[in-house]
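Just one protein chain is left out here, and the rest sit where they should.
Each chain gets a letter, A and B, in the order it is written, and its residues are counted from 1.
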Amino acid sequence: MRLILALSALCALLFSTSLFVGSGNVGFWNSLRGYLGAGDPLVVLVMQELRLPRAALAVLIGASLGLAGAGLQGFLRNPLAEPGIVGTSAFAALGAVLALQTGLAAVFPMALPLAGLAGAALSVLLLLALSGPGARTTTLILSGVALSAAAGAMVSLALNLSRNPFAANEMMFWMMGSLADRSFQHVVVALPILALGALLIWSSRKGLDALSLGEETAVSMGVDVRRLRLMLIFGTACLSGAATSVAGMIGFVGLVVPHLLRRATGGLPSRLLVPSAVGGAALILAADITVRVILPGRDLKLGVLTALIGTPVFLHLIWKSRGREA
Amino acid sequence: MTALLTLRGLAVGRRLGPTDLALAAGEFVGLVGPNGAGKTTLLRAALGLLPAAGHSSIAALPITARPRHVAYLAQERELVWPIAVEELVALGWRANPDHRGDGMAQARALSQRLGLAAFARRQVPGLSGGERARVLLARALAQGAPLLLADEPCAALDPAQSIRTAKLLRARADAGDAVLATMHDLPLAARYCTRMIVLDQGEIRADGPPGTVLTQELCREVFGVAVLRHGAGWTIAELEDEA
């Protein structure tokens, strides 16, 4: 509980900082007046329509990715499971790109996160078919590599086949993710699906705890494992699908955050869920502030930063898992 | 006397022939048989973990109602997450829908009673194989169900711990519960079980009190060993004609 409070306080601090960082050089008081709707109407516009949705999306996306990572790890009983690593984000990006290219998203805005969700769900099913639940690390990573490569190639293909010559430039956004120049529209379309995903994961928390003892023991403890599996697949797909469809692929958040918090929460998957969500939000907020501070106005991709933080943790986990399954 | 487990014609493909079995309160049944005899298959089919033909009174219950009636100690002893011993035991307590609360107090008491206090605060993945086996058994017992199905509860334990565990299971039976445990150690099973079932190639070959089940003939045929009885104790030896 104390951990959740501390992380929430950190989140609140980073959220307020995020509101006052941007490429335009606006002083603190002018920014503040902008948020209150007073002063230069252009400043008001920038604060309320650009920076506020950006910070809000950072919280939503970060929380979703953190929660999705914690849920997926509990589900597959492997600390290396993460939407980005197992290929779920790449499939979500593929779904979103198709929704944009076909014009579906322009006619019906919810089509964007729904297509991301469909792609993500497909990837989890493929992953289970390839590696099975309780997956060994090597199978999990290899399946993830194969799925990511396939989805990445298809995203690239879809962008290159587009009649729109600018589409191919967007590869970078989909592969590395960014929160630049997003709007409240994105918050509005993603929110219901993210909320549904969070609800699904949250309501399967007891099942996740039982599942840490293995599937058979979980059944004997009264867990309907088939139903639990569906809820977790759909829940992680909602979270990473909708998040990726509005912000691109931001890797490693779901890996790093649960890993750092696991010992502090006592190892039970259920106790890891809320701290991971709040921690994920804090991480994305911090990363999004950093990209704007170190390269203002250049739209350094968020995924670049999270990958720089995430890869050492990832390598450390691989190193640790070497002995266990030689 | 009410049966806590009833199997009627329970069968799993080629691994388990149609099996009838009734388990009453107060029984500690040792399920013995050579490797591949179908012991684990029998337990899993009885629990409804495998698609099986025939009837099992446990598998017939809705999943959510089962933990009230049965606890299961699976063969898998791996645990990925750094969960503390008492937390894990409390998970078992919470699995029973009749229990209210987080079960931490009950888990602590049980851990102490079972002699786990020395490492109760440590995390399960860091324990030795034997310690982990005892913690997982404590988890199953914490569920407080009248029936325990245990797959090799004495595997990975040193002799003293094996005996302690067998005595513990016998004490549960004496207190009115029923225990069905697969075992490999014939003398241990014969010493502490109230009843033994010999399974071979998916079929029950003998069923009854240890003294009547472990005949020289059966042991030679099924296990390829000789058994010697002296008083309350048993030993096994190699067959003389093979020597």
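Keep in mind that, in the parts below, a residue touches a chain if its C-beta (ideal position, glycine included) is under 8 Å from a C-beta of that chain, and two chains touch if they have at least 3 such contacts.
In the analysis below, contacts and distances are computed from a predicted model.
Only one chain is not pictured, and the protein name UniProt records for it, out of "Elongation factor P", "Iron complex transport system substrate-binding protein", "Succinate dehydrogenase" or "Aspartyl/glutamyl-tRNA(Asn/Gln) amidotransferase subunit B", is "Iron complex transport system substrate-binding protein".
Touched by the hidden chain within the whole complex are the displayed chains A.
Listed residues A:Thr102, A:Thr138, A:Asn160 or A:Ser203: the one in touch with the omitted chain is A:Thr102.
Considering the complete assembly, chain A touches the hidden chain via residues 22-24, 26, 42-43, 45-46, 49-51, 100-103, 105-106, 159, 162-167, 169-170, 173-174, 180-181, 183-185, 297-299.
One rule holds for everything that comes next: only the chains that are shown with their structure count from here on.
Rounded to a whole number, the gap between the C-alpha centres of chain A and chain B is 44 angstrom. Chain A contributes residues 77-79, 206, 209-210, 212-214, 216-217, 219-224, 262-263, 266-269 to its touches with chain B in the complex.
Those residues of chain B lying in contact with chain A across their complex are 44, 47-49, 63-67, 70-72, 74, 76, 78-84, 87-88, 91-92, 94-95, 97, 123, 136, 139, 143, 149.
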